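For this depiction, one protein chain was excluded, whereas all remaining protein chains were kept in their positions.
Chain lettering (A and B) follows the sequence in which the chains are written, and residue indices restart at 1 in each chain.
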Amino acid sequence: MSFVRAAWLVVRKDVLIEARSREILYTTLFFAVACVLVFAFGFVNEGRPITDAAPGILWIAIAFSGTLALGRAFERERQHETLRALMIAPVDRPALYVGKLAGILLLLAMVEVVIVPLVALLFHAPLFTRPLLLVALLAGGTTGFAAVGTLFAAMLVRARSRDVLLPVLLYPITIPVIIAGVRGTAALLQADVDVPMARAWISMLVLFDVVFIVLALWTFEPLMTE
Amino acid sequence: MSLDFHSLALTGVTRTFGRRRALHKVSLRVEAGELVVVLGPNGAGKSTLLAIVSTLLAPTGGDVRYGDYTSAMGAALRARIGLLGHDLYLYPELSPAENLRFFAGLYGIDRVEERISMALDRAGLSDRRDDPVAGFSRGMRQRLALERALLHEPRLVLLDEPFTGLDDAATDALVGRLRQLRASGCLTIVVTHDLDTVDGVADRALLLHRGRLLDVANEGEPLRERYRAALAHAPQPAAGRL
Partner (left out) sequence: MFMMAPFLIDGAPYESTMGLVQKIFYFHVPSAMTMFVSAFVCGISSAVFLFKGRAAADRLAVAAAELTSVFGIIVLVTGPLWARKAWGVWWVWDERITSTFVLWLIFNAYLLLRKYGGAGSERLAAGLAIFGMANVPFVYWSVNVWRTLHPKTTVVPTLQPGMRGPFWFCVTAFLLLYVLAITARAHLEAERARLEEIYLSIEE
């Protein structure tokens, strides 16, 4: 049972389940949009939005809705103890992590497809001047967030107070990701787009992703077994 | 890659959770073709025992051997173990066919579709093969879950309360299945409360009482009576605890 094949089977299963009910997708999307709106009301002054607020709001919405989606995704596995069935299967445990991570990334990608244009619209923010850089930034940041989040959500499945502990653990660790995302997006929004700055942030995110995915693969098995 | 074994040996297995000792120096030996029933009141440690035998939990003391192998063999060993837990491990949003197909993929089974069809026939669910499991009764799910646990033809079969929610016909079918497993050389451990049903099927009955494993007499009266006798003779904790 190869690593890649096992991960692929898990992703396929998750996509299949989600395609049936679309529960997590719709609720996360709705939450993200509501999030953006709530922040908008906080930052729109006399009908004129503060463009500077756009990057922050975008990334906070991604972080909040990501946390929600992670919680729901693992709650599903917890309900019928299917996570146990996965653990007892003759597959490399880290493959399960990769499969779950891929699933969450797909979900968050779909959410971002909606809220990035929304933020651009509501805040009059020219986000699409350099689309490739924007995509790289979003991909790097979301992957970093999801990489740590998937591990934490998985390891908390058998813990008490797991709903509140996930954000408590996740947010401090992903602060560099948020900083990079926000500042990188801000660099892209400047009238004279600061490409080197954006590239610097993207590089940091890529490094973060590599380091933390490796760390997660390494610690997944000991953290999931007793 | 294919690993096999013909005996299971637990020696002095202990498991503590902080201050609570769930299992206390449990020793057990099961040979291929044997069916052992583990009885005991709730909270006695039966689930912990199954978790350890299925390699999901590590013991705090003692040793578990599968033939000459230990749980260090990892995935290769897990491929030969089948576990049916109390929570059934089924995805409610998927159909029986899809559930089986997923696990068949994870276990690397060949001739997948053929085996799935056979499994669904045995479970009596062929006509519902594409309906989401969410709509099934407990009994139907139990039958499907059993098939899922046995799909990869494991050597070691661990069943946690497999008779829950089954009607008479299904119970008979399961008893027949258990006899088949014995005949084909599987090591089977069944945890149950259903004393009358397993009476006569089991080679041996064991009582797990406050974390200790005790024998229940083999011959003589019905299992129910022997169980009561064993329970009455079980050592009680010392008076005056801290």
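The rule is short, and it goes like this: contacts are C-beta pairs under 8 Å (C-beta built on N, C-alpha and C of every residue); 3 or more make two chains touch, one makes a residue touch a chain.
If you're wondering where the values come from, they're calculated on a predicted model, not measured in any experiment.
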{"item": "Residue in contact with the excluded chain [from A:I17, A:L108 or A:L156]", "value": "A:L156"}
{"item": "Hidden partner chain, touching residue among A:L16, A:L106, A:I173 or A:V193", "value": "A:I173"}
{"item": "Positions on subunit B contacted by the hidden chain, ascending", "value": "16-19, 21, 237-238, 241-242"}
{"item": "Touch list for subunit A against the chain that is not drawn", "value": "148, 151-152, 155-156, 158-162, 165, 168-169, 172-173, 175-176, 179-180, 183, 200-201, 204, 207-208, 211-212, 215, 219, 222-223, 226"}
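What we mean here is this: only the chains that are shown with their structure count from here on.
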{"item": "Approximate Å spacing (C-alpha centroids) for the pair subunit A, subunit B", "value": "39"}
{"item": "Of subunit B, residues touching subunit A in the complex", "value": "54-58, 75-76, 78-79, 81, 83, 85, 87-94, 98, 102-103, 105-108, 132"}
{"item": "Interface residues, subunit A side, partner subunit B - complex", "value": "1, 5-6, 9, 13, 16-17, 20-21, 80-82, 84-92, 225-226"}
